[in-house]
Structure formats: structure tokens, C-alpha cells
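All protein chains but one are shown in place.
Going in written order, the chains are labelled A and B, and every chain counts its residues from 1.
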Amino acid sequence: MAVDDEGGGEDGSRTTMTDRGTIRLDHGEGGAATGRLVREVFLKHLGGPEVLEDAAVLDAGMRIALTTDTGVGRPAVFPGGDIGKLAVCGTVNDLAVVGAQPRYLSAGFVLEEGLAIDLLDRIVESMATTAREAGVRIVTGDTKVVARGEADGIYVNTSGVGLMPDGRKLSSASCVAGDAVLVSGAVGEHGTAVMVAREGFGLSGDLRSDCQPLADLAEAVLRAAPGARCMRDPTRGGLATALTEIASASGVEIRLREETIPIRAAVRGATELLGLDPLYVACEGRIVAVVPAAQAEAALGAMRAHPRGAGAARIGEVRGGRPGVLLETRVGGMRPLIALEGAQLPRIC
Amino acid sequence: MMGAPVDVRAKAEELYARIEGLVRGPVSLMEVCGTHTMAISRFGIRARVPANLRLLSGPGCPVCVTPASQIDHLIAMGREPEVVITTFGDMLRVPGSRSTLQRERARGRDVRVVYSPFDALDFARKEPNKLVVFMGVGFETTSPTIAATIVRAREDGVGNFCVYPAFKVVPPAMDALVASEEARIDGFICPGHVTTIIGSRAYEPLARDRHVPCVVTGFEALDVLEGIAMLLEQLASGRAEVEIQYRRATCREGNPIAQEMLERVFRRCDAWWRGIGLIPGTGLEPSEEFSVFDARERIDVEEPDKAQDLPIGCGCGEVMKGVKLPPDCPVFGKGCTPSRPLGPCMVSTEGACAAWYLYGGGR
Partner (left out) sequence: MCLAVPGKVIQVDGKAGKVDFLGVQRQVQLDLVPEAVAGDWVLVHAGFAIHRIDDEEARETLALLRKLEAETEGGG
């Protein structure tokens, strides 16, 4: 029962329902399908380290960090931001969470014939504002135009370079039993807002992306907790996916307590209605940090003292059990959190 | 919705203790609702109840039990130029014998996910040149919403909207499972929201004639635990009755308006349950009066040849009949995982195998 290309597959002897031949939307969701694609195509040819962090830290005489991010998808403008702000924040935050100080960005655009220049103007203005807020400069760029129908409105790629302070080394593989897990605010905001804005579903209410630049929040955490193990920017795949990656890289168990994970009422309402799990819904303005137990209070305090970390919470700890993420539910049950295959879809069942 | 942690945990402990006290020998309770499947796994209930208590999943995932040939048929309809397929998100990835609605969308067919059948009708209003087909999958919680949508379509004169009927009805399927004696079923955890519509009296023949206790149960952790405790209490005292745990949303009579809507718009037919087979009188299709809303009447595309429902080696049939628990299936977690699913129970997020895999079975 293979799912295969048009007209094929008369034989009943195939034994899987998976299509391997073409890119599916699931490959872009940041879950298990994305992971496989990265390993089986990109890393196969390009090589890479054992553990992939949010940015590459390089020694070029001085230590720098380099990362890239592409803003795609609709709608280009949504409550709380737009595709340009998203691209800038994505790049800045990826640099910030590896401990770099973001400095310079490039911006490459692919524009579809027929795109309103007013819309482009709005997006670029937003990028400029966000870059100023983040203390970075967009110093180089490129623009390509493709025929109508060959791109979806506008795609924005931002690559970014940051400076690594001496001696600073964060790694997702360095967590040990006893460490504390912190998150800088309520989760599931961006993905919920964008899905509702894009699909319609007729929901209205206080749903907005949490998209924001976090370089100085990250810096504040690292000043308060210089021994921090690692930080992550929980974007596609949400909080749960980011933690599964950390648990896997370090080979540790991460234990979370469900009632400590901050989720705003409106996000809870919308995700309940649509049958989504907010733990797997993208954030675009949050940091998840693993810090030694002795520095947890200081790190949490630093987050909460910062305007972009006001809703921070301590949500769990690293333990010595089997590698993976376990969620202690409100009724004392234990639920493993694994990487989802791909996109969560709204459901009625 | 859950209350404050301390209250809930204390109450849960009370219920666990009650359950423990009631389990003597082996006992098997079956739920027939995907949301219960998920709840039991999500809340980690299996880890805390005595080993002698087996919590079985029945065929409670309407998506899992939709035959491959119906999906094939809908896909074939979707290839007609003016047809737009609208569907709940649940159905998007479920494979027919060769393709899925998601694949069809990737190939350029017009396939849209909607949250409500009413949104599909709205879409039809806005696109008079298209023929909008809504994939009608669901049990009695869902079929009245499509019935109401069809009535609105008629009232408002919307001619370009129709439904592919793949609805199923739960109580006769429960009866068939007990009668087949393939799995030992000592009691049923009855689906809460299906019962909101059909009323708890729908299970009275089952309790009376098959001597199987039935408790209509809600979906929060405390609901599920209380429902299990009530079933065990019935068994301990030799009773076989229909009781309601989910008092805040169900009653004996159900929703008479919804029932009347179902009777008006649909008629019973036989239905094929994927992995299980034909169960007479468990399907719903538009009645004579509303036959113009039946996509099979509107679109002249032959139903493809009946395809093999499940791949060779797939154990979904036995899992859905309660004969096996997911980990008992030889391919569970080995040849069959959410990223490379063999059967429908692993594809759908609320299928028994996916729920077990994702939530650890609650162990």
C-alpha cells in the first residue's frame, strides 16, 4: 500500500504507507521529517558536526557565529509581526542563543511578479526597525524577481554574523543531571496566531505572534548564569521539539512539570478548539535555557527582570534516566514528549 | 478543564485507591472513542492501575475505520476539474490504497482543511463555479453537524455543495464486537460526546441483552478514572447497567433536535469498517429527500475496485477489535512508526497505535 506517484503501484506487496519520492510540507515543520531530510541530504553532502546548534561557531582568527534563516509562508503580515521582522528576529535569536553578540545581517529577497511594492516597503521598514531594536545592521542584500506563480509573494533570507566572547562555550550536548530547565515566557504564541491568521478558522481574540529580538535577554541570562549549558530558540516544532533535541544531544532525561509551563489563556482556548498541542506550536520570541542548578535562581531572576522575559518560568530539570523528555501531567501521570513527524493539523476527533 | 494541581492530584489518588480495591481477577474494559484513547495514554493512567485491569482501545477512531476504497473514491472525484475537496484536518494524511488527500493537494488538486462543515458550505457560497465536496467522516457527535449544514444548504438554495458520506454509528458496532467474542470485553467506557447526541439510553439494549456494564464517561483525567471505578463497581456487584459519569454534558435522552436532524437528513445503511469488515446498519448516507447532497449522486466517477484495506503484516484490525494492545502487534515500533506507518491506527494521531507510541501508552 505504498503511496507513490501517479499511476503506479499495482502490486499489493509494498508494505509502507510512506512516500519517499518528493518533498512534503512535513519536511518543513522542524520535526522528525525535517531531521531526516537534513541528515540524509544536506549533511550527507555538506558534512557537519555531531550536534547541530542554532548557529555555527567558527574560528576565523577570532571566534564568530554564523547562521541563516528564511522567512516564507503566508500571511506575510500577521498580528504581532511580518515576514521581515520574523527573518531578522530568527537570525538574531539563533546567534544570541549560542552566546554570540549579533552584529551584521544580510538580506536576500525573492519577490513574485505582482507583489505590491507598498507591501514590500512595509516589510523592509519593519526589518529596519527590528534591526535597530536588536542592535544589528543589515549591511548587504540581494533581490531576485520571479514570474507570477513561481514564488509565494515574498521570501526573505537573512544570514547573520555575531561575535563570540572569549571563553564562552554553549553546547546542547553538555547538560547533566541536576540542571534546571527554564523558559523565558508563554509558549505556542506565534504558531497559533499565524495558523489562525492564515487558515481563517474564524477565530478572533488576543492571539499575536511573540516575535521579538532576544539578544540582550540572552546576554542577561549568560551574565547571571555564566555556567549555562545551552540555550535554544524554540521555533518550528515548539518547546517540546527543542527539548527533545537537547535531551538527545546530551543523552539525558529532561523531566517537565505540566502545570509550570506558561501558556496564555487565549492560546489554550484556540489550541483546544482546534485540537492542537501548544507544546509543539512554534514560538518566535522565547528562549529555553538549561543552567546548572546553582545558577537557576539567578538566571530566572535575570529573565524576569528583563521586559522580554517577564513571563519566565522554571519548568523542569535534567535527570539521570533514559534519554528523552518526560512530562509529569497534572494528575501525576508521565507522558513522553517525542519529536512529531511533521505538521500538527487541526482535528475534530 | 483541570482545577488546581493539589485538588486534582488528591482526587486522582482517591480514585486510584478505589480502583485498586475493586480489581480482583483479570478484567478488560474497552473504550470506543479516539479521545478516550488519547486521554488514557496522555494522563498516564495505565501506569497506575492494577496489572489485572486491561484498558482496551476499540474502533473509536472514525478516521482509522474509513475504508481505503472510500478515500480512493473521494480522491478520484477530486481529480474532476471543478471539484474542491473540503475535509477535517484528521483525514488529510490517511492513505487510501495509493494516495492521500495531502498528496493530492501537493499535486495541485484543490483540497482544503476546514474546522467546520459550515465553513465548507460558506466556501461553496463564495465559489458558485466550483462543486464543493465535504468528506463526511465521523460518529454521532459529528454527523448532526453535517446534517444541519445540509439543511442550511437546502434552505439557502446552495446548489454546489455536497457530502461524501462515510459516517458511522457506534452502538451496533459495540454490539458486534461483544457478539463476535474475539476479544474479552467486560465493560464499555462509553463515548461522552457521542452520548451527548444519542443519549445514554442508546446503550440500554447492550447492557440488558449482552450483560455488559456501560458507563458514559468524560474526557478529563478525573472523568476517566471515575468512569473506570463505576464500571468496576458494577462488575463487583454483578450489575450490568447503563450509568452516566459525564453528567455535565450527557443525559438519558441526548439531544432530541440533533437526533431528529439525523433522522431527517440521513438513513442507515451498511458500512465497512477498515480492518474489521462489514457491520450491518452502522453507516449513514443522505436520505431520498436529500440525495442531491450525496456526492456519489452528483459526481459521475466510479468507485474504484475494492482495494485491500490493510497492508500485509498490518495488525490494525486486531488492535481495533481489542484482541491486541498496540505493543502486542509484531510490527509496532519496528516496521510501523508514526514516520513510517503501516496501518491507519498509526497514521491518525488518535489511532490506538499512534496514541500509544506518542504518549507511551500511559505506562
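Just so it is clear, a contact is a pair of C-beta atoms (placed from the backbone, for glycine too) under 8 Å apart; a residue touches a chain by one contact, two chains touch by 3 or more.
Keep in mind that what you see is a predicted model, and the values were worked out from it rather than measured.
Novice: Looking at the whole complex, which of A:173, A:273 or A:298 touches the chain that is not displayed?
Specialist: Answer from the full complex: A:273 touches the omitted chain.
Novice: Just one of B:27, B:61, B:215 or B:325 touches the chain that is missing; which is it?
Specialist: Candidates B:27, B:61, B:215 or B:325; residue touching the omitted chain: B:61.
Novice: For the chain left off this view, which of A:48, A:165, A:178 or A:205 is in contact with it?
Specialist: A:205
Novice: Could you please point out the chain A residues that touch the chain left off the display?
Specialist: Considering the whole complex, chain A reaches the absent chain at 185-186, 201-207, 259-266, 268-270, 272-273, 275, 311-313, 347-349.
Novice: What residues on chain B make contact with the chain left out of this view?
Specialist: These residues of chain B touch the chain that is not shown: 1-5, 33-36, 60-62, 88, 115-119, 138-139, 141-142, 144-145, 148-149, 151-152, 191-194, 196-197, 219, 247-250, 255, 257-258, 261, 350.
Just so it is clear, only the chains that are shown with their structure count from here on.
Novice: State, to the nearest whole Å, the distance from the C-alpha centre of chain A to the C-alpha centre of chain B.
Specialist: Taking the average C-alpha coordinate of chain A and of chain B, the gap between them is 33 Å.
Novice: Give every residue of chain A touching chain B within the complex, in rising order.
Specialist: Contact set of chain A toward chain B: 1-4, 6, 8-9, 12-19, 22, 24-25, 32-33, 36, 199-202, 259, 273-275, 329-336, 338, 340-341, 345-349.
Novice: Provide the residue numbers of chain B that touch chain A in the complex, in ascending order.
Specialist: 2, 5, 8-9, 12-13, 34-35, 41-45, 47-48, 61-63, 68, 88-90, 92-93, 95, 97-100, 102-103, 106-107, 113, 115-116, 119, 138, 142, 221-222, 225, 308, 310-313, 335, 338-343, 347-350, 357-360, 362
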